[in-house]
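For this view, one protein chain was removed and the others were kept in their places.
Now for chain A:
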Amino acid sequence: MPPTGLEPCRMNRKKGDKGFESPRPYKLTHQVVCINNINFQRKSVVGFVELTIFPTVANLNRIKLNSKQCRIYRVRVNDLEAAFIYNDPTLEVCHHESKQRNLNYFSNAYAAAVSAVDPDAGNGELCIKVPSELWKHVDELKVLKVHINFSLDQPKGGLHFVVPNVEGSMAERGAHVFSCGYQNSTRFWFPCVDSYSELCTWKLEYTVDAAMVAVSNGDLVETIYTHDMRKKTFHYMLTIPTAASNISLAIGPFEILVDPYMHEVTHFCLPQLLPLLKHTTSYLHEVFEFYEEILTCRYPYSCFKTVFIDEAYVEVAAYASMSIFSTNLLHSAMIIDETPLTRRCLAQSLAQQFFGCFISRMSWSDEWVLKGISGYIYGLWMKKTFGVNEYRHWIKEELDQIVAYELKTGGVLLHPIFGGGKEKDNPASHLHFSIKHPHTLSWEYYTMFQCKAHLVMRLIENRISMEFMLQVFNKLLSLASTASSQKFQSHMWSQMLVSTSGFLKSISNVSGKDIQPLIKQWVDQSGVVKFYGSFAFNRKRNVLELEIKQDYTSPGTQKYVGPLKVTVQELDGSFNHTLQIEENSLKHDIPCHSKSRRNKKKKIPLMNGEEVDMDLSAMDADSPLLWIRIDPDMSVLRKVEFEQSDFMWQYQLRYERDVVAQEESILALEKFPTPASRLALTDILEQEQCFYRVRMLACFCLAKIANSMVSTWTGPPAMKSLFTRMFCCKTCPNIVKTNNFMSFQSYFLQKTMPVAMALLRDVHNLCPKEVLTFILDLIKYNDNRKNKFSDNYYRAEMIDALANSVTPAVSVNNEVRTLDNLNPDVRLILEEITRFLNMEKLLPSYRHTITVSCLRAIRVLQKNGHVPSDPALFKSYAEYGHFVDIRIAALEAVVDYTKVDRSYEELQWLLTMIQNDPVPYVRHKILNMLTRNPPFTKNMDSPLCNEALVDQLWKLMNSGTSHDWRLRCGAVDLYFTLFGLSRPSCLPLPELGLVLNLKEKKAVLNPTIIPEAVAGSQEPVSNLNSHTQLIGFQNAEEDHLAKEASANLSAHQQGVKRKSDTPLGSPLEPGQILEKNDDNSKVKLKIRFSNSQEEEEVDMDTVHDSQAFIYHHLNMLERPSTPGLSKVRPASSRSVLMPQHSPGCDVTASAKPQWGMDLSRKGIGKEQSALEMNVLSVPATPLSAFTKEPSSSKHSDHHHHHHHEHKKKKKKHKHKHKHKHKHDSKEKEKETFTFSNSPASGRSVRSPSLSD
């Protein structure tokens, strides 16, 4: 590549944000990954990487790469040993004993930590110094080869080892390993630029046991035995430029299946599963065909691989030219329920191959385009495969989900724009996490984000037509594929990256339409629309007066202005009206077409042209309106609450042909328990042509209606005669026909109806005996011998039905639950459950669906007081070694038990599992379930909520989950659910007082206070403390500071925009900082930022030392707990705290003795000590130079202000909170000072002398 080629090119394209500008001072063109040893026993990996990079600036002297977990042995640049340092601030977000414990603080710190190593900001955990011998070489912008030897020992994230504990060789045991993770997580298993926007070509080599297969990206060029013939090396080449984050690996004793329809597609599964694999993948070629056809573009890679592995991190993970699936998606031809699900997974992953893998994104804020397009074309596939009904149902489902989520949490923003510096308009202030990085997102938020992305894509399609939409996609793909073939022009590769603006440009070029308003509404802004509709019919004017109100003040809502379609079904036909929703107009007059009276006995034309006879007797005689629908095409992301009378809903259910309308009317009818509703629902149930999901939904609605009508209900229980007619023998109506599931619609209905029936209740609020007997009979006479399909899902649903029939036990004086007082009905149920559960041990069902249902049913019996509540059974099923579905069901029961019985022991057990379980998915799931069904929430008094738990959870999210982004975010979610954003209420009062103080003081913020004063006030404190306690240590600390100051400036500049006159990487003298910047506050901030890297410069000069440094860090990684050294600091910082509140208030036993001394000392007078501190600090640290006037009196006056100012700053500059303990302790002390003067502090017990 001509190195100079890059610059001009970038110049032209760089206008606004449409071109891509690399955040790095170099361009990566090629990377070699060679893993020459994989040890399954020890779960370790040894290998090297070699990156070929071209500097793009002359003075490049540091190369920042991403690497986590890896132990780096040696780095060479062009064969010269290079010094390097390794620093990962995300290992421990807030350092040591910072007693903050509030989530606001944590989230900011975490976001800062993530961005400090964010490759998209040019950062990384690994910083390599280019050997000085090469500087001249670099100045000529010549190629550099960075060779890194690394190893990985027992990785906790990124690579997952599955090693079953049985006899035999690793291959016989089915041991395998695969890469996994959330978003860009490749850095967990080899050093790289872990960004979706840094593309390069790849050479991948894996040496594995001869019985194993290594599957990776690109083309398998050759496989060669090693000399001893016991291992072989797989050589892969990936010539299409690909981001490191899209590189993956799976190694195991896989069975290989070449796709019979497409020979370049290969499928892999674990031993013994080949027949399932054959069946499961037999459909894949049709998906391929579909996408290639609609995109008019061939699949971009020359080959495709699917690998099915155990203990999957997610069900589907798409990487360049290969997808990794959960082995649990495999199924045989006998399984009905799993088949569509698995096909959907396959189709999803394939859509992501085009958009996500082949076409990558420029930055995180462009993620929505990729997720949107892949989700959208996946939707098109759904429509083609499963039909329009299923598609519309899915869209409705997704829409409901996103609406519910946004209304609950306050909004999902697709395209966050992070203006540099101006952080005031934080786009996601309603959330408890930062949306600046994928790695700080709650998993649920990300799921909803993807959901919204494809819905918005659909809205764009509505606007510009599908044809144009597909043209846009085709254009993106063909541009990318041209770019990808430019082997030696890596600057062209950025064409393979999609950006929001590029995408929108494409749309306007292709369609000529302006979709800016749409984008502004749904992409640049969060929230959904909430409509309330009602109407009146004006007979005189023959006009429908529609009133549409909006709620745009509640969280998660936004105002909608623009067109809105309303469909009115009248006697004379169906009419569409497009209303303009404007600021202040609520009423809309819609003229009606129908003048005819209905006694004319005419057929009524429907929307689809069909003409039907209707019984119009239920109708209002004066009005020609049959039903009204607002936004029938779901072209707004909205929730509609519409009021129309029950007969209108009934007509809508019976005669509207759109499944969404039918489902809406079913939900609405729940509120109208009348015989007419009952009839409408029953008719729908019986209608064979009706979409099966609508019929299933109707079952549940009918059950609800029946319950509301219980006193007037006549005839057999709802649905019973219907079921008998449809599924039972003609001659003996109490016996169900032998199973024949050939008609899937009937099958789904047959499964669902008993489950819904079990929800029926009689006047005593008990399940009617008749219904229970009916279900028991269904189970008894179930006969699957002649069926082509497995009935495991059916039987599982029968158990669900039994569980649904359970009602709370009548308890006399809280008697203990024993067998003797067991309800006879429950005895029957229990008998069935016991038999089913036991039979599963002998003849297990597919995916153990029956065990799962039994466990749930047992929990229901426990919860309703029929069976003693006891988690022991569930705990045994939750053990590692059970099938994952069983484990999740059992864990769910334990989570529920923990909540209901407020069991501290169980909570601890769950937390232990979160920390130690071998399966990442299970750990994630437990957190997720605890969040959804929390043992307590904030503002709730619970014996479980105590300081130890806070500490435990804090530790979990702070350092215990550093190896898994998803898990850490899950821990944050849980913390939020339990304690909220602010400091947990169960923590001791003093620090709570501090928080209050902050709020109160907000109004008195004095902007004239310069931030330096804060610095000055902090610095001395720490000095004092370390001085008084640890003089020897103090010096070292000061040294750090000195270097830090210099290092950080440069580090910062590298990260942000570089000024041309700043010589990069040549460390400035500490004093220089002041000269360079006249704005002092800026200087201060920079130094803050640098804290994160304070140790960086320490040993940059010797390779030896840097290795030692890494070693140290790796040790820390293994032992996340605070190393001994740092323990001193929190203690020291705390000692200052002491005088402010009475001893014993916040004192932990271990620290007590030390503090006594400080207390007395402090008691003498704050002023004196503060002065002393400053004096001490001056000679030692250059930082004190910033302290303009460290007078203690002034300082004490302005505590709150400083503090407040600081708070504000904190928001602005996330970097500020850095993770080195020292800084934390500063932070800490500042807080305490503030506290000392706060009015709130008066609430705590104080020494009288001070309050005077």
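Following the convention adopted for this analysis, a residue touches a chain if its C-beta (ideal position, glycine included) is under 8 Å from a C-beta of that chain, and two chains touch if they have at least 3 such contacts; residues count from 1.
Note that in this section contacts and distances are computed from a predicted model.
K.L.:
Considering only the chain that is not displayed, what protein name does its UniProt record carry among "GPI alpha-1,4-mannosyltransferase I, catalytic subunit", "Transcription initiation factor TFIID subunit 8", "serine C-palmitoyltransferase" or "Trifunctional enzyme subunit beta, mitochondrial"?
P.N.:
So, among "GPI alpha-1,4-mannosyltransferase I, catalytic subunit", "Transcription initiation factor TFIID subunit 8", "serine C-palmitoyltransferase" or "Trifunctional enzyme subunit beta, mitochondrial", the name matching the hidden chain's UniProt entry is "Transcription initiation factor TFIID subunit 8".
K.L.:
Looking at A:Lys145, A:Lys475, A:Arg657 or A:His882, which residue reaches the missing chain?
P.N.:
Among A:Lys145, A:Lys475, A:Arg657 or A:His882, only A:His882 touches the chain that is not shown.
K.L.:
Just name the one of A:Ser790, A:Ser853 or A:Thr977 that touches the chain not displayed here.
P.N.:
Per the contact definition at the top, the residue touching the missing chain is A:Ser790.
K.L.:
Among A:Gly410, A:Pro844 or A:Gly980, exactly one should touch the missing chain; which is it?
P.N.:
Answer from the full complex: A:Pro844 touches the omitted chain.
K.L.:
Hey, which of A:Gly387, A:Pro517 or A:Pro563 is the one touching the hidden chain?
P.N.:
Considering the complete complex, A:Gly387 is the one touching the chain left out.
K.L.:
For a quick check of understanding: of A:Ser743, A:Asn765, A:Ser811 or A:Thr937, which residue touches the chain that isn't displayed?
P.N.:
For the chain that is not drawn, the touching residue is A:Ser743.
K.L.:
Even though one chain is hidden, which residues of chain A still touch it in the full complex?
P.N.:
34, 36, 164-166, 174, 205, 207, 210, 213, 219-227, 229, 232-233, 256, 258, 260-264, 266, 270, 272-273, 276, 282-283, 285-286, 289, 292, 303, 310, 327-328, 330-334, 336, 339-340, 386-387, 389-390, 692, 729, 731-732, 735, 742-745, 780-781, 783-788, 790, 817-819, 830-831, 834-835, 837-839, 841-844, 846-848, 858, 861, 867-868, 870, 872-873, 876-877, 879-885
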